[in-house]
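Heads up, one of the protein chains got dropped from this complex, but the rest are sitting where they should.
First chain written, first letter: the chains are A, B and C, and each begins at residue 1.
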Amino acid sequence: MNPVNYLYLAALLFTIGASGVLIRRNAIVVFMCIELMLNACNLTLVAFSRMHGNLDGQIIAFFTMVVAAAEVVIGLAIIVSLFRSRHSASVDDASLMKL
Amino acid sequence: MENLIALLVAAPLLGAAVLLCGGRRLDRAGHWIGTVLAAASFVVGVVLFTDMLGKGAEDRALHQKLFSWIPVEGFQADVAFQLDQLSMTFVLLITGVGTLIHIYSIGYMEHDERRRRFFGYLNLFLAAMLILVIADNYLLLYVGWEGVGLASYLLIGFWQHKPSAATAAKKAFLVNRVGDMGLSIAIMLMFTTFGTFAFGPVLEATGETSEGKLTAIGLMLLLAACGKSAQVPLQSWLGDAMEGPTPVSALIHAATMVTAGVYLIVRSGAIFNAAPDAQLVVVVVGAVTLLFGAIVGCAKDDIKKALAGSTMSQIGYMILAAGLGPIGYVFAIMHLVTHGFFKAGLFLGAGSVMHGMNDEVDMRKYGGLRKFMPVTFVTFGLGYLAIIGFPGLSGFFSKDKIIEAAFAKGGTEGWILGAVTLLGAAITAFYMTRVMLMTFFGEKRWQPDAGGHEPHPHESPKSMTIPMIVLAFGSVFAGGFFSIGDRFLHWLEPVTGHDHGHAPVSATTVTAATMVVLVIGVAIAWAMYGRRPVPAVAPRGSLLTRAARRDLLQDDFNHVVLVRGGEHLTRSLVYVDHTLVDGVVNGTAASMGGLSGRLRKLQNGYARSYAVSMFGGAAVLIAATLLMRAV
Amino acid sequence: MSATAVHSLWTTAGGVTSAAPGDRFTAPTIEYAQLAPVLIVVGAAVLGILVEAFVPRRARYTTQVFLTIVAIAAAFAAVVGLAADGYATKNAHIAAMGAVAVDGPALFLQGTILLVSMVSVFTFAERRLDPAAGGNRVDSFAAQAGSVPGSDSEKAAVKAGFTTTEVFPLALFSVAGMLVFPAANDLLTLFIALEVFSLPLYLLCAVARRKRLMSQEAAVKYFLLGAFSSAFLLFGIALLYGYAGTVSYAGIANVVDGSVQQIDPALAGTMGNDALLLIGGALLLMGLLFKVGAVPFHMWTPDVYQGAPTPVTGFMAAATKVAAFGALLRLLYVVLPGLTWDLRPVMWGVAIVTMLGGAVVAITQTDIKRLLAYSSIAHAGFILAGVIAASPEGISSVLFYLGVYSFVTVGAFAVVTLVRDAGGEATHLSKWAGLGRRSPLTAAVFAVFLLSFAGIPLTSGFSGKFAVFKAAADGGAGGLVVVGVISSAIAAFFYIRVIVLMFFSEPKADGPTVAVPSPLTMTTIAVGVAVTLVLGLAPQYFLDLASQAGVFVR
Partner (left out) sequence: MSFPLLTATAALPAIGAIATAAVPAARRTAAKWLALAVSLATLVLAGIVFARFEPGGDRYQLTESHAWIKDFGVRYELGVDGIGVALLALTALLIPFVILAGWHDADPLETNSSRWRPTQGFFALILMVEAMVILSFTATDVFLFYILFEAMLIPMYFLIGGFGDRAHAGSDENAAAQRSYAAVKFLLYNLAGGLIMLAAVIGLYVVAGSFSLSEIAEARANGSLDMATSTERWLFLGFFFAFAVKAPLWPLHTWLPNAMGEATTPVAVLITAVVDKVGTFAMLRFCLQLFPEASKWATPVILVLALISIVYGALLAVGQRDIKRLIAYASISHFGFIVLGIFAMTSQGQSGATLYMVNHGISTAALMLVAGFLITRRGSRLIADYGGVQKVAPVLAGTFLIGGLATLSLPGLAPFVSEFLVLVGAFSAYPVAGIIATVGIVLAALYVLVLYQRTMTGPVREGIGSMPDLKVRELAVALPLIALLIFLGVFPKPLTEVVNPAVQHTMHDVQKKDPQPEVEAAK
């Protein structure tokens, strides 16, 4: 069958995630949107993996999850420390440095 | 013998170097060194002269090449001298009169603490002037040409603390530079036409090129001559040049330097002969200046300025004569020499008068000086008679010949020129008489000056009077000596060539006419200044008089057109340079800064807008890639 | 090598399933020796964590510094050894079952990265600059990154003389990632390496001792944008995988140049044969351009460079660029040579806007670190010009430029750490006025770096720039060269501005002082100067090195 539908879905998810990054202020939400984009990638990978009938895609998907997890660790650490020192998780508040 | 030629120049040059570099320790001996070296140069000149007389007319020219000056591919300029009869005439005049004026200056400059430097400059002038007249090519002549210009600049501005003197000096140099421009262009033209600018080759090859070229060269040479010899339209500097010490006026601005133009034209005779149009212009210039100078001379109350006008006018005669071609060359030079004597004499006389009158120059404050300074009176008087062409004296012969030549030019041209020269003679008689009367006759008109001490006119010291006497002799006898048996003619003919032309009127008629106009001129002058006392303050006078007092307004013209215009031009250019040329550059820099400032705003510190730019970038990237494949 | 062999590092080869259960398992062949540089560094990093766990606090700093330096030195030795064994040239091949390439560019870049990280680690370890806190010498990292700035806990930590010695293992991890990045030979390895060197950097950005708020802000921005970009990169990887059915560079390359037909006809029918390839390639490209800080993916650079602790900035600015450009080169030369003509205009555009944008915006900067950030952007543009010159000469010129640039950068930032006032480093340009009068030597050194950035002859910057432009011109990118020289002219303006400020303007009364550093930082700076001058006067040897190394294995 034609995997194109999966691709459309993935693309949609990816775009939603991306636009979320562009629109939302809260760092956590932004971060979650990025996770969503990663998931879109995973979906694509798995779909293609099936299409090509080899496992690479799925393997990569697993790696992606691991990486995502690692990112969560680091990301949360940073965001939390930022929140603690500013009492706000808004990415827009963090704009000391400009121009 | 050739090797002596260099000595002519070397002696005064040495003097200049020693005196100018010597420093104060030479202050006491300086003037003697200068005078001796000038005299030495004169002696060398005489030796060479006698040697020359010993030879046949044709092989009298001597030639000495010192070294190759500017050897460049296809361009050979040598430092080489050529001494033929023409040069010799000038050498004797320059060194002779020069030496006399050195002697005169010893007395005249006695009280000036910078006398040493004055003599240094005088020697420098002699050297340059000698280079001018004995150079064997136009480029070396150019060196002398500008050299005398420099010397004249230094000497006119000798009393530099007087702003007027400094300005006059600058003016003289600048006007001369305009002339020099002509000379350099002429040399370039010669180079491109003949491939050389040595007298010999150029003057021989004139037949091989077009008349147009020669006319161009001729006109350029004439421009140079106008600058140096104060001919219209470049005459404006001579009057102001009288700011210089009087010996300078006598030597440079009467006897020698200002006549360099005549030398140039006569020397380049071959070129002018082949370019009638150029000759015509020369004649016109001469004629105009002749009258111009004469008129100015009539109106001036400053004795030196009056004489300056006269000089201008007399040189006008010479240029006119030179413009007549072979008919006039010899007489141009002859008048030049005689003029050298009597005009120098007149100036020295004027100097002597000023010396006795606390440097007063206004003739309206003189009067009746003949009692106080007899020697000056007599010598000045003889010079006066000579210049107005009193029968038997130098001026009579030389000027008469020119007038004849003018008629001999033939055709209407001849008549017009003849008329002009006659008119000039009349005016000359008028203004010289005027000077004579106002200075030495009538009642004493001098008052105590601002300081309260009234001048005590007295005769000048020997050192000054002796040169005057010698020159007076010259002014009396030179003309006769030259003319009897056409000595001078035969002497110069081999160099300049001669042609009697065809006079429509006989020589005697011309002479008679001259006498008549002379009497008229003198008479009018006596009527105006001899019979009734001269007013101590100048009357307003007619329009012409007032114009003449202002050098016929040409200074005003220069001021308005050149000076003002120039100032505006430079000022506006400075502005342009600052705003436009520089502005463009600074503008780009500024605009770059502005752009930077605007782009900088994009960096607004919001992570999300950064993300936007990334997203957009990605979109563009994809689009572009797909597009590339599509097309 | 066959497609199966390539990705069989991840999937145990299907070929052997029929064999007896006993020997079902065939271990993948890993050439540990050839991976030694990476392994050493990673090992040291892990060791570093254990040190943090078990070594008493007093001893940690010393231990960590020692460990790190030794590890890096050892890794470098390994690189040299490999190069000596000709792995850079004749023996170049793909190791670890196709995951990692061991070839000239890889080794050259790894060597550069290791040296650069060595000197930057020196600045990490610098403890003389900041005034002693709580009686202990302290470096430029927070006493306790976790505690809120200005809070009691932080005060306590400071009094206790804590220091964040974790930075060393973090740095090591990051270095490890960077070592793999340019050597990665399949997209997955590329991705992993990317994350491995990025994540520690995010953290390192956050742990400045002074100006912590800015530091944290920098970290957040860097992290979010970095993650964002890596998402794009990953999507690109996915699409390429979809197109080629494999993630190994060689495999993809084969598909691209049509020697192997992989794509599903039905899919091709719907979205055109190359759409996946092109979009995927573009996204991949974008991920890498983000890391090198090319316009318009550059906007994180100034903020992060300014906010991060200066030693980290130096490290990041130098090493990241080297690694990222290495990967970019390999991608363009090994995977997508077939796409050269499609990507060229895009690359041209990016290169041009990067050169001009960086130079122009830098003119009006007022903070020295931001200034250097923008200058780094402009330089990225210059390097891109070399990357675009699709020729071996282009590769070697880029390698050379990277080497040159990284050392100058580290040196420059090291100098920045020295100029301090009460508030820590005085990075505002106005404070640098008259520095030349107060401490001529420092100013002179910095001036040398600036001139090298500006590409004045007799400095390494010029040699690099010349090499790159020459390659570009040879590669038919004359237009880029012209733009390059124009933007260099613009760039010269702001480098000169700093020099004017330092030498020709009167020093301010409350101006900053120049702290006297320990031999560590001194070494860093000295190395920077030495490299600048040597590569400026006699670059031949290193050019040879680069040109020998300028061939990618496929």
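List of remarks:
The rule is short, and it goes like this: contacts are C-beta pairs under 8 Å (C-beta built on N, C-alpha and C of every residue); 3 or more make two chains touch, one makes a residue touch a chain.
Here the structure is a predicted model, which is why all the values come from computation and not from measurement.
Here is the thing to keep in mind: the chain we left out touches B, C in the whole complex. Touching the chain that is not shown, out of C:V46, C:V148, C:I496 or C:V534: C:I496 (per the contact rule at the top).
Among B:A205, B:L489 or B:V612, only B:A205 touches the chain left out of the display. When the missing chain is restored to the complex, the residue among B:F42, B:Y104, B:F119 or B:Y142 that touches it is B:Y142.
From the options B:Q64, B:T167 or B:S463, the residue with contact to the chain not on display is B:T167.
Chain B residues in contact with the hidden partner, per the touch definition given at the top, are 20, 67-75, 79, 139, 142-143, 145-147, 150, 153, 157, 160-163, 165-167, 169-170, 173-174, 177-178, 180-181, 184-185, 187-189, 191-196, 205, 208-209, 213, 566, 569-571, 573-574, 577, 581-582, 584-585, 589.
Taking the whole complex into account, chain C touches the unshown chain at residues 437-440, 451, 456-458, 462-463, 466-467, 469-470, 473-474, 478, 481-482, 484-486, 488-489, 492-493, 496-497, 500, 503-506, 538-540, 543-544, 547.
Assume only the chains that are shown with their structure count from here on.
Chain contacts here are complete: no pair of chains fails to touch. Chain nearest the geometric middle of the protein is C, using mean C-alpha positions. Two chain pairs are in question, A-B and A-C; the one with more C-beta pairs in contact is A-C. Work out the mean CA point of chain B and of chain C, and you get 81 Å between them.
Centre to centre, using the average C-alpha position, chain A and chain B are separated by 97 Å. The mean-CA centres of chain A and chain C are about 24 angstrom from one another, to the nearest whole unit.
Chain contacts: chain C has residues 220-221, 224, 228, 232, 302-303 touching two or more partner chains. In chain B, 600, 603, 605, 607, 611 are the positions where the chain touches two or more neighbouring chains simultaneously.
Residues of chain C touching chain A in their complex: 7, 10-11, 145-146, 148-149, 187-188, 191-192, 195, 199, 202-203, 206, 212-214, 216-221, 223-224, 227-228, 231-232, 234-235, 237-239, 241-242, 245-247, 262, 264, 266-267, 270-271, 302-303, 306-307, 370.
By the touch criterion stated above, chain A contacts chain B in their complex at residues 18, 21-23, 25, 30, 91-92, 94-99. Of all the residues in chain A, the ones that touch chain C in their complex are 1-4, 7, 10, 14, 17-18, 21, 27, 30-31, 34, 37-38, 40-41, 44-45, 47-49, 51-52, 54-57, 59-60, 63-64, 67, 70-71, 74-75, 77-79, 81-82, 84-86, 91, 94-98.
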